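One structure follows; several queries about it will come next.
Of the protein chains in this complex, one is absent; all others appear in place.
Let's look at chain A:
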């Protein structure tokens, strides 16, 4: 069961505590709160406290040295006319809405090929999974920087076919694409979730379809895809939330400046520059809240849209 399904089942079951639960209620309070103590302290001091604080700071001008000065909606109105910020939103949206579907499509494709009791499956699975463990590291970002450089691996290979490739990461029109490719490269984790999902589809559905003369393609559209749709949805939600927060790859590949000409200036990178480069903490906090709202809105849209395409077999 996933965190997402748990969350929605909580809201569904609301107020319907069973008799047993009611009877037991309150019995373990002391023990429970002792067990929960570290988590509760963390929740208040490291999560909720800072959230409230950052909401407050987003209405202030604060540079760490002088005390925060209340400026009302100033930071938010400044954002409306900040062209670099608009650009960074565009970059992030492109990254998320191109990278995530691409990555999930590749993950699903490979999972489908891997699924059918294939010999050597554990080996293939490992090979495909490894990049998603390493992909978030600085080392791989460094590798990417070389591979897509002017004299990097990609262009060396192209040169063997007599093609003179561009400097992928130094050209504003291809730099973001190279980072999206790095995201796609880490398709191993969603692939494993797809594999687990594929195993849950009862084999009799396919048998029945075959008896009725359904082709492989029909079986895919009519059985595999609907049965897998909750898993696709789950991957989609997780990947979108995660991708909006991508930082390391763009930071390393661009040398920390989001270049060339801001073409890899992710929203998070701009936030970092504002907050920890220029110590404009008020503005950075406001940006963080905008990010939270954006992620929240897209997650909500995802959930609403899921009613129309996610199929539950119950």
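Going forward, a contact is a pair of C-beta atoms (placed from the backbone, for glycine too) under 8 Å apart; a residue touches a chain by one contact, two chains touch by 3 or more; residues count from 1.
FYI, contacts and distances are computed from a predicted model.
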Quick one: find the hidden chain's UniProt protein name among "Multiple sugar transport system permease protein", "NADH-quinone oxidoreductase", "Beta-ketoacyl-[acyl-carrier-protein] synthase III" or "Probable inorganic carbon transporter subunit DabA".
"Multiple sugar transport system permease protein"
Missing-chain contact, candidates A:175, A:238 or A:265, resolves to A:238
Touching the hidden chain, out of A:73, A:105 or A:133, is A:133
Could I get the residues of chain A that touch the absent chain, sorted low to high?
1-12, 14, 21, 24-29, 31-33, 35-39, 41-43, 45-47, 49-51, 53-54, 57, 64, 110, 113-114, 116-120, 124-134, 136-140, 142-147, 151-153, 156-157, 160, 185, 189, 192-193, 195-197, 199-204, 227, 230-231, 234-235, 238-239, 241-242, 244-245, 247-248, 251-252, 255-256, 268, 271-272, 275-276, 281, 284-285, 287-289, 291-292, 295, 299, 312-314
